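For reference, the structure is listed below as structure tokens.
Our next item is chain A:
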Amino acid sequence: MLSTYPGQPAVDHPVSAPIEHRFDPYVDNGGTLLSIAGDEFCVVAADTRQSEGYLINSRYVPKSVKLSDKTVISMGGCYADCLTLTKRIQQSMEWYHHAHGKTMSTAAVAQMLSIMLYQKRFFPFYSWCILGGLDEEGKGAVYTYDPVGSYERESCRCAGSASSLIQPFLDNQISFKNQETQRRNLSLEQVLRITKDSFTSATERDIYTGDYLEIFVITKNGVQVQKMDLKKD
Partner candidate 1 sequence: MDTLVGITGKDFVITAFDSKAVASITLMKTGEDKSRELNSHALMLFSGEPGDGVHFSEYIERNIKLYGIRHGIELSPKAVASFARRELADSLRSRKPYAVNLLIAGYDVKTDKPSLYWIDHLASSVDVPFAAHGYGGYYCLSVLDRYHRQDITEEEGIKLMQKCIQEIRSRMIMSMPDFIAKIVNKDGIRLVQL
Partner candidate 2 sequence: MAYNGGAVVAMTGKNCVAIACDKRLGVQAMTVSMEFKKTFQIAPKLFIGLPGLATDVQTLAEKFRFKANMYKLKEERELEPRTFAHLVSSTLYERRFSPWYVEPVIAGLDKENRPFIASADLIGCLDFAEDFSVSGTTSNQLFGMCESLWEPDLEPEELFETISQALMNAVDRDCLSGWGAEVIVITPDKVITRTLKSRQD
């Protein structure tokens, strides 16, 4: 039998073999974030470790970004997706500013983020988002999202790798679940203490959480950032 191409051996059977085309565009970079709404403040906190499997890529990669004087976004999951999503939000907020001559409100950013996530319903951003800020009345607001844009306003929420460790603690200490004590509004100091305790505890057991804790405190005076050490092992 003659070969079709010069230099190629002649065979009497088809030579096409299936080639596997696989594309895995997602990676889990770990990390934990939480947000708690107060009466006239909002706390957004996240650890700064970025990891891939058992490797720590960096000990300081912030997960939270200040979007305006009243709004902070925090994201965990696939860091590449989080970066892109943050950029998109910031760009849309800038266009909004140019078009309307004012900064987007927290509620507007919240609605917009839901739409942005749902726009990629069939190739989602692998991101756990929590939006914290002050609403139009100056009250603390927390909006939480799933990767495809379902969202809800809540009083407190934890997301990311240690969410299952921290969320029941927040239910207990912030929402007073399973407690007989009358539900009361917590002060900023109390909320900060609970936030720090949550992360020191989670760092003990979750290998993807640690290094530093970055806390954004949103009040009517703007956004203050504080940093705290977490265990680095």
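Candidate entries met the following condition: all candidates are chains of the complex that A comes from, given by their letters.
Methods note: contacts are C-beta pairs under 8 Å (C-beta built on N, C-alpha and C of every residue); 3 or more make two chains touch, one makes a residue touch a chain; residues count from 1.
Computed from a predicted model, the values in this text were never measured in an experiment.
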Candidate from this complex that touches chain A, chosen among 1 or 2: 2
List of chain A residues in touch with candidate 2 within their complex: 162, 164-169, 171-172, 177-179, 197-198, 201-202, 204-205
